[in-house]
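Let's turn to subunit A:
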Amino acid sequence: MSLSADTLPNAEQLCEQLANQLQTLIQEKQIDTPFLVGIRTGGAWIADRLQQKLQLEEPGILDISFYRDDFSQRGLAPQVKGSDLPDSIEDRHIILVDDVIMSGRTIRAAMNELFDFGRPASIHLVTLLDVGRRQLPIQPDLCAAQLELNDDQAIKLTGPEPLELSLV
Partner candidate 1 sequence: MTSLHISNCRILNSDATSVTIENGVISALGADAPTNAEVIDGKGALLLPGLIDLYSKANNIATEAQAAAHGGISIMCTSPDSKPMAEAPADIKSILSASDKTGAAKVLPLGTLTSELKGEQLANMHGLIEAGCIALSNARQPIKNTLVMRRLMEYAATHNITVFLTPQDQALAANGLMHEGPTATRLGLAGIPETAETIALAQQILLAELTGCKVHISHISCARAVDMIRDAKQRGIQISADVAIANLLYTDQAVNGYNSCFYVEPPLRAEQDRQALLAGVKEGLLAVSSNHKAHEQADKKATFADAETGMSILDTFLPMLMSLQAEDLTVAELANAASAVPAAILGLESAIETGKAANLVLFNEEEKQTCSEQDFLSSGSNSPILNQPLQGQVLLTLTKGEIAYQLS
Partner candidate 2 sequence: MQIQYNPNQVQLTKDGRLKHFLTTEGLSKELLTEILDTADSFISTQERAVKKVPLLRGKTVVNLFFENSTRTRSTFELAAKRLSADILNLDIARSATSKGETLMDTLWNLEAMYSDMFVVRHAHSGAAHFIAEQVTPGVAIINAGDGRHAHPTQAMLDMLTIRRHKGQIEGQTVAIVGDILHSRVARSQIHALKTLGAKEVRVVGPATLVPKEMADMGAKVHYHMETGLKDVDVVIMLRLQKERMSDALLPSEAEYFKLYGLTEEKLTLAKPDAIVMHPGPINRGVEIDSAVADGNQSVILNQVSYGIAVRMAVMSMAMSGQQAEREQEASV
């Protein structure tokens, strides 16, 4: 579904939608004990929503600050809080969650970091929004909405309560 940038969708509704899509995916693929991992900060909020709706275990959190590829331009973000994952994600089926996928670099960094923690059995990518403009060959398995933005526009998720989308 493509929407224009003039009418922003409701974030909470999109979460409901995403939760339903994920439920379907888990059943269809028979994913055994999926483990939600949210990317700070927006992805972590959404992972929490998904966890509540699908009654899954406590999600893990990924802070990708140390794995970004733009370290030299932007330096270290001073608000690095670190990742929070169990000691081993060996053989787990990861559901990687983020709010917006754009260039694909964040997901690339997240996957690199996940593999530093261990070797998952599988990773499925679930995002609330897809705004196109890919620079890497990475696509979400599920996304609640696709949007087209103008060159000078960017989209932002605020939260954790309530979750709201805004244009920047």
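Per the selection procedure, all candidates are chains of the complex that A comes from, given by their letters.
We adopt the following convention: contacts are C-beta pairs under 8 Å (C-beta built on N, C-alpha and C of every residue); 3 or more make two chains touch, one makes a residue touch a chain; residues count from 1.
Keep in mind it's a predicted model, so treat the numbers as computed, not measured.
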item: In-complex contact of subunit A, chosen from 1 or 2; value: 2
item: Residues of subunit A that touch candidate 2 when the two form their complex; value: 63, 65-67, 71-76, 78-83, 85, 87-88, 112, 116-118
